[in-house]
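One protein chain omitted, others in place.
This part shows chain A:
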């Protein structure tokens, strides 16, 4: 039999993976993954650009490590789930528009546009996020702002999609996957429910494999398990380095002094003076926005003690400025809660050794529950705000 090639119609796809029962369940799982990803991403954005009403706790010290780990791993899990979901609903791409009925046609067009926005934005978020964790930027836009903007597109388009599909999805989710035994017994051989469940199990299993293959970037006991973790926990002095002193073009002046400034006062302190202040050692993680994290024993002067020693006011936000003259993360503002925390250190040593130039010699900020990019290295100046 010779058939003419033509554009397929939805009815041509007969596999059980295209059933609404499967699509609705995949949609629910994908919704959970995207929801986690959006929520934790929003938190990370607010920590880096805090609005007035926002505050972020300093305990547990691993809090940001956990939220950002959830962010990248829920994104990784969403990759196979999105592909499975798109495969499940692929026949819907070929639904012919109801051309002769203007009202239904406009509804159809609106639904298509919202789905197009959703799919474009979902792919964009997963692809750009994946490239960002590898610190690869083969595009012309600025990653953080574009990734943030498109996150809102995904969130909005998901809500629109749920609004459109709610009746269908509810009916599908209420229908059990396993057909009741009498019906199955009456029509042996035509039982699709086995294949539907197999497809769903495979999708969930592959999402699990994807998470397992990458989770070692942040889950210590999976370090040796995850073959595709993008970052090891090792590095010079036991911690990986994102930005080297050479990349940041750091030159430490021979007579380096730390400058502490507050409204109505100023004081400078040399490295030997800093080293002579009562030290404290804290076990704190570097938790990067790229999802990797590694803990170390940091030794240095608690920032709050340093401010008291200098005679500066405490309990206020403190601005840390680096020797780095350009670059987005040459300065960061430590919120009052973190500046008052006794575990927030101006670290001079890491794992018992003096900080290497790449780790921020002469001194660096290390505070609990903060993104790594805000843990300013090569600190030159502290400015206490009002």
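As a working rule, a residue touches a chain if its C-beta (ideal position, glycine included) is under 8 Å from a C-beta of that chain, and two chains touch if they have at least 3 such contacts; residues count from 1.
Criterion: contacts and distances are computed from a predicted model.
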Tell me the UniProt name of the left-out chain, picking from "Transmembrane protein", "Peptide/nickel transport system ATP-binding protein", "homocysteine desulfhydrase" or "Spore coat associated protein CotJA". "Transmembrane protein"
Only one of A:50, A:240 or A:317 touches the unshown chain, namely A:240
Could you tell which one of A:63, A:210 or A:260 touches the chain left off the display? A:210
Touch with the omitted chain, as defined above, among A:62, A:128, A:333 or A:351: A:128
Touching residue (missing chain; options A:63, A:157, A:172 or A:382): A:157
For the chain that got dropped from the picture, name the residues of chain A it touches. 15, 76, 79-80, 83-84, 86-87, 90, 93, 114, 116-117, 119-124, 127-128, 130-131, 133-142, 145-146, 148-163, 166-167, 170, 194-195, 198, 202-203, 205-206, 209-210, 213-214, 227-232, 234-235, 240-244, 247, 358
